[in-house]
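Shown here: the complex without one of its protein chains, the others still in place.
On to chain A.
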Amino acid sequence: MASRDLRAEVDFVLLQLLGDLEQLEAKRQALNARVEEGWLSLSKARYAMGAKSVGPLQYASHMEPQVRVGTSESQDGLQKFWMVRAGTQTPEEVGSREAAFLSSALRRRKGLPRTPEPDSSPAPQNPLKWFGILVPHSLRQAQASFREGLQLAADMASLQSRITWGQSQLQELQEKLKQLEPRAP
């Protein structure tokens, strides 16, 4: 009876694993399509702006990421990934910045010598501005394609984590099954 339940569990985990693999491949194809669209748009932008106008020579000397990846781990070790855009601050970050702003404003009102304001980091600059003030539409399209690609990358990372977790679950169940049903010599 116990081995039958275990076999059912193995089948369930295996089916889930296969489903996740299928999803991962679908996401990968979608990501590849977005990246290829992005390449094409970059080529069009180069055609409009000049061959050397879209590349590492235009990268800013100071970059602040507009997009980060959020991560969380569940109790059983499963990792999840999602995109976090700049400007979505935590309450602690908002509170400390407001306090710094108020204290500097109060010092100025009282006429005390200005103390250096806390280093409040500016909002991340849109990377399109590295390439000039008026950029061709194709460069904006490239940005949009790669941004969509980043969301797919986060989904793929979550799926990879689930696949790895599913594999370890499968291995454990197969070990238990071996112990319950040792093979005849």
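Criterion: a residue touches a chain if its C-beta (ideal position, glycine included) is under 8 Å from a C-beta of that chain, and two chains touch if they have at least 3 such contacts; residues count from 1.
In this text, contacts and distances are computed from a predicted model.
**Student:** Not counting the visible chains, the remaining one has a UniProt entry; which protein name from "NADH-ubiquinone oxidoreductase chain 4L", "Serine/threonine-protein phosphatase 2A 55 kDa regulatory subunit B", "CP12 domain-containing protein" or "V-type proton ATPase subunit F" does it give?
**Tutor:** UniProt protein name of the non-displayed chain: "V-type proton ATPase subunit F".
**Student:** Return the single residue from A:6, A:26, A:84 or A:177 that touches the missing chain.
**Tutor:** Candidates A:6, A:26, A:84 or A:177; residue touching the omitted chain: A:84.
**Student:** Give the residue, chosen from A:26, A:48 or A:67, that touches the chain omitted from the document.
**Tutor:** Going through A:26, A:48 or A:67 one by one, A:67 is the residue touching the chain not shown.
**Student:** Given the full complex, what residues of chain A touch the hidden partner chain?
**Tutor:** Missing-chain contacts on chain A: residues 14, 17-18, 21, 24-25, 28, 31-32, 35, 38-39, 42, 54-56, 59-71, 73, 77, 79, 81, 84, 86, 89-90, 92-93, 124, 126-128, 139, 142-143, 145-147, 149-150, 153-154, 156-157, 160-161, 163-165, 167, 170-171.
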